[in-house]
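Reading through the structure tokens given below for one structure.
A single protein chain has been removed from this complex, and every other one stays in its place.
We call the chains A, B and C, going by the order they appear; numbering starts again at 1 in every chain.
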Amino acid sequence: MSHSLKSFASDNNAPVHDAIFQAMMDANRGDVIGYGDDLHTLAAEKRFKEIFGKYIRVFFMLTGTGANVAGLSHITRPYHAIVCSDKAHLENDECGAPEKMTGCKLIRLPSEDGKIRPVQIIPHLDSIGFQHHSQPKVVSITQATELGTVYQPDEIREIAGFARKHNLYLHMDGARIANAAASLDLSLAEISGAAGVDLLSFGGTKNGAMAAEALVFFNQDLADEFEYTRKQSMQLMSKMRYISAQFNALFSGNLWIENARNANNMAKILAERIEGISSIKITQKVETNGVFAILPKEAIEKLRRKYFFYTWDVRKNEVRWMTSYNTTEKDIDGFVEAIREALG
Amino acid sequence: MSHSLKSFASDNNAPVHDAIFQAMMDANRGDVIGYGDDLHTLAAEKRFKEIFGKYIRVFFMLTGTGANVAGLSHITRPYHAIVCSDKAHLENDECGAPEKMTGCKLIRLPSEDGKIRPVQIIPHLDSIGFQHHSQPKVVSITQATELGTVYQPDEIREIAGFARKHNLYLHMDGARIANAAASLDLSLAEISGAAGVDLLSFGGTKNGAMAAEALVFFNQDLADEFEYTRKQSMQLMSKMRYISAQFNALFSGNLWIENARNANNMAKILAERIEGISSIKITQKVETNGVFAILPKEAIEKLRRKYFFYTWDVRKNEVRWMTSYNTTEKDIDGFVEAIREALG
Amino acid sequence: MSHSLKSFASDNNAPVHDAIFQAMMDANRGDVIGYGDDLHTLAAEKRFKEIFGKYIRVFFMLTGTGANVAGLSHITRPYHAIVCSDKAHLENDECGAPEKMTGCKLIRLPSEDGKIRPVQIIPHLDSIGFQHHSQPKVVSITQATELGTVYQPDEIREIAGFARKHNLYLHMDGARIANAAASLDLSLAEISGAAGVDLLSFGGTKNGAMAAEALVFFNQDLADEFEYTRKQSMQLMSKMRYISAQFNALFSGNLWIENARNANNMAKILAERIEGISSIKITQKVETNGVFAILPKEAIEKLRRKYFFYTWDVRKNEVRWMTSYNTTEKDIDGFVEAIREALG
Partner (left out) sequence: MSHSLKSFASDNNAPVHDAIFQAMMDANRGDVIGYGDDLHTLAAEKRFKEIFGKYIRVFFMLTGTGANVAGLSHITRPYHAIVCSDKAHLENDECGAPEKMTGCKLIRLPSEDGKIRPVQIIPHLDSIGFQHHSQPKVVSITQATELGTVYQPDEIREIAGFARKHNLYLHMDGARIANAAASLDLSLAEISGAAGVDLLSFGGTKNGAMAAEALVFFNQDLADEFEYTRKQSMQLMSKMRYISAQFNALFSGNLWIENARNANNMAKILAERIEGISSIKITQKVETNGVFAILPKEAIEKLRRKYFFYTWDVRKNEVRWMTSYNTTEKDIDGFVEAIREALG
């Protein structure tokens, strides 16, 4: 099923940004060595160090799930536990890849807004030292969260401090970290490594790339031998230059943040346009590029005949509308009109 | 390290074929649903059915290792064993992903030419029924092999018959199946499903694509629920249209076989040009796009200063030279000249 | 740390029942073939069929965790999910063995009394058919539960019917199934296979044995090839006759139920003796051999100087006191006296 109309289903329904496509095409000249030993990849690694600081190690990956899972499996042993939100992609949308690949238990903390707090982790530390229990070892947070909300730097630092104190690593699923940075008007480093994150899954795909994900180890010791885990996790692209070219384009000029800003702005505009409608209830703060809303079931069905999007919670008639780098105000106009029509 | 000169290191050092790139660009319009529910993917699936027969199921994957390993893990239980050649990619070049993901034991059969024969499997069937032993369940062959040789259809049928008789599945790693088809002047189906293969890893990447691999289940029962294994194996691309577009281009006209034919022809020409040189010994039949040769160590080193390629067996001074869809006769001329120079 | 006084920590703190020990000794004559091909094992298997019906398959295992995990791994694929109570041994006390061995996600349902209800499972069925989500495949219940409560046969049948309807298997962790049978005054079969259980982990160890666990497949199809999973799960005892002898003793006469009855009775007496004490609150129905109670923290500490037992919930000052086949009324007298002393 393809749509001539803009999709509000997911930011990954968008095509590849032209500048990124152009960069891939520019890289499509002549033979280069595979598996990352090429100039495009060297350049992209350099960009990552400019952005995140030189004391990092970075590895390029094919999928967001791959980045999360390979990264987590590398920094854990199977008897460890990974603490995350009950809204986490890790917990809900990776078809059990974390359990299969890491062997770890996932400890899901209830969360209304997709964010977790240190106080919620405390009871689970009781397990530490008892041989019958999986041993908490990693806290994983998502920035921006699956619900479009963002962690303030202070919140991250608090979790990071808590993690460090209890000998836990802090992983950040940054599938939409660009949106969070845009929302907070902070650099990517300020909301990740500088705030205490040990390991970041950095996502380019939802921000206009074709398939470009990276693992950034701020804690470099943890990166030792990761090349083997990447390969064993089936995440090593042979023609690596094409991932690298995507990152080079994203980090050239301000493309990454412009893309994210547009997506965020469009969500904000969408929210503003509908928040006066009495039969719609917006359920989450619109801090990045998602709008979560409850509306009558019939309206949902009617609207879906025209636009594709996902029902987030079928029991609540809650939908998720995502905007992306290529959403325009005209798209919003059309969509809002369709919403109004659907509501009758 | 990038090279202005043609690489003879691997067929994956080549850029993406222009027509494939163009198809990806053509697909880069508007929003479409992710994860395969788009028209490009439907079209590509249709192409696969035209080529391999309508009673197949096909799934698109990101890497060749991913296709092999996810496929094998889906058709085995961890107490099974997978029989393959000691030259198999599965055994040597996937960093243990088969063991990690399937839990199975790999039984490696010695092979001089990369091919295995039923008689070699027989002794391993003694394990069947003994609870202490991994139970043989899959035979995996590579077509064309890692040594550039090809299985004749009769040879495949013989293995397939043997496998069926002993309740084993037959998997084919077809990372270079196009080269095999071109070499044998047979259709893709004739050397896979029609010859008794249950499960094929079909490779596009080494034949001019960017990253396009597929799993073709001829035995459709085995495909049940494979979508979950794909996702759990981190091989589900969100922007699936870009894999599909590559296949659509490969299968449009005769691109797939033209690419393979050129690669094969160039290897043949290379072999012909050097076979008269007394200090070079070609060690494998040149049936597809690889030339394996032994030459003096100093010559290898000297040649490598100019051209990048891999030493295949450091103990024998045996090298592997790969040609690809974009290798030209002029490239061969230059390379042969460099070889002669290196030999002094 | 060993205690001259009776332990109220766990029913596995008790020694082996004399009759069971005697049976092991009786089996300790002459050479027999290992791994289960011996007369003691044949006899024990026959006993299981007398008790559970002849259409079962039974396998002897070394540990309760081993039985649970090997059984569940055999009837699932890694992309499945296993639904259980948040109080389940599976979830809390197996150090992540279920995740590591099965690859599955565990879905923990909140439960005050250790029991789960079909209505709690319903929302999780929404995942079925979506490739991003682990697919629910097994419901696992514990009989008697980790909180000493029991499922009524009707409750089991309801869960079983629900499971069947939704194509889920029903697993029962029967580490204390004898206590449940004694409590309900029903046969072992009536509260397992006859009530719709597909797979039972049958526990002997907590009921007076040394180490005797079994997996009973009521759904015989599921047992196919389980011998390999047992071996691969490191649960195959070479000198199998010694497990078998334990079962032969347990099922000789009525030892199994007498042991369970005594344990249950002692818990009941303990509960009766303390329920009038105002500073103690019994928190769970005493249906089998555990008494859960809240009492002042200082009293807990004081009591522990004399008797060993576990704090169940440190945040609530809730303790767990377990009785066993060898607990006597005199033991209860002494313990109650110590409780009173501790309370001052």
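We adopt the following convention: a contact is a pair of C-beta atoms (placed from the backbone, for glycine too) under 8 Å apart; a residue touches a chain by one contact, two chains touch by 3 or more.
The structure presented is a predicted model; accordingly, all values stated were derived computationally and were not measured.
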Open item on the list: Just to verify: which one of C:76, C:92 or C:235 makes contact with the chain not shown?
Closed with: C:235
- [ ] Out of C:32, C:186, C:294 or C:336, point to the residue that touches the absent chain in the complete complex.
- [x] C:32
Task: Touching residue (missing chain; options C:6, C:57, C:261 or C:320) - done: C:6
Task: Those residues of chain A which, in the complete complex, touch the missing chain - done: 35, 73, 77-79, 103, 131-132, 134-135, 225, 227-232, 236
Task: Residues in chain C touching the chain absent from view - done: 1-7, 9-10, 12-16, 21, 25, 27-34, 37-39, 62-66, 69-70, 94-97, 100-101, 205, 210-211, 228, 231-239, 242, 308, 326
Open item on the list: Considering the whole complex, not just the chains shown, which residues of chain B touch the missing one?
Closed with: 78-81, 92-96, 99-100, 103-106, 123, 126, 131-134, 314-315
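As a convention for this text, only the chains that are shown with their structure count from here on.
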TODO: Could you work out which chain's C-alpha centre is the most distant one from the centre of chain B?
DONE: C
Open item on the list: Need the central chain here, defined by C-alpha centroid distance to the all-chain C-alpha centroid.
Closed with: A
Open item on the list: Based only on mean CA positions, could you tell me how far chain A sits from chain C in angstrom?
Closed with: 42
TODO: Express in whole angstrom the distance between the two chain centres, defined as the mean CA positions of chain A and chain B.
DONE: 33
- [ ] Mind checking the centre-to-centre distance between chain B and chain C? Centres are C-alpha means, answer in whole Å.
- [x] 50
Task: Of all residues in chain B, the ones touching two or more other chains - done: 228, 231-232, 236
